[in-house]
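The structure appears below as structure tokens.
Omission of a single protein chain aside, the complex is shown with its protein chains in their original locations.
And then chain A:
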Amino acid sequence: MDPFLLEAIVNGILLGGVFALPVLGLNLVFGVVDVVWLCYAELVMVGMYCVWFLHTQAGWPLILAFAACLPVVAMLGLLLHLLVVKPLLGSPPITQVLATGGVLFILQGGAMLTFGTDFRSLGVEMPPMEVGEIFVSGTKLVAFVAALVSAAGLWAFLKFTYVGTAIRAIARDREVMPLMGVDPQRIYLVASAVGGGLAGLAACLLVVQLDVHPFIGLSFGPITFMICVMGGLGNMLGGFLAAFLMGVIISTGGFWWNTEMSYVVAFVFFIVVMFARPRGLFAR
């Protein structure tokens, strides 16, 4: 095989791993709470600023900055639920979407006021590794492995714990849950905190690859939502697989044409999928 194509495919898979975390987080929250967090990419942006600030400004070791980023963004997810989503739980979906969309602009504006519009770089770069005939970015590889480990951890949480099993149950039938002693409001809180935590994790993996600025969410937010819809909104496994598919399409699209066209290819593919399988690629 053409080593450049192989490199594009490998890079696509690595890219998919990074998409996978926010996709899982969004799907988790949507599946449980039935609300789309339109500001999800902006939660990731806040996490990226958090790491950048603690590491470069406050002088914390990077690993400590990462460790602090998770609870900070998880707490942000909790606050988002308590202050914005919970009061609107019975409202029409459009109201909820507009409200979380409003939070998107508040977070963007807040970041701009606090940090300005400069691109902030962590200044961390690992040397590329040579694997066989191709070069792989060390940073991307580490981020990819961390994303996979996190996804496996999330899977184990949902599969083996009581709360995780209740989370999977509530996605199908909320009304019946109290009969088993499950307080749905508590499960919403857990899902929102875990959803926020996944945004924090994604922030750690992205901030080592991309410079952070107030509008960074726009560069991966839309694609994240697209992947969620393509995998079937609320379907964790579908979203996870679609993340890799989309990563490879974008990456190889850049190989066949050019980087600018790669997102066009991805969106065309998305539209075709939506016509062929409106409920998502992996809908049962």
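Going forward, a contact is a pair of C-beta atoms (placed from the backbone, for glycine too) under 8 Å apart; a residue touches a chain by one contact, two chains touch by 3 or more; residues count from 1.
The rule we apply is simple: contacts and distances are computed from a predicted model.
Engineer: For the chain that's not shown, choose its UniProt protein name out of "ABC transporter ATP-binding protein", "Dihydroxyacetone kinase subunit DhaK", "Allophanate hydrolase" or "Dihydropyrimidine dehydrogenase".
Structural biologist: "ABC transporter ATP-binding protein"
Engineer: Going by the contact rule already stated, which one of A:83, A:98, A:112 or A:176 would touch the omitted chain in the full complex?
Structural biologist: Hidden-chain contact among the options goes to A:176.
Engineer: What is the set of chain A residues that contact the non-displayed chain in the whole complex?
Structural biologist: 162, 165-166, 168-169, 172-173, 175-184
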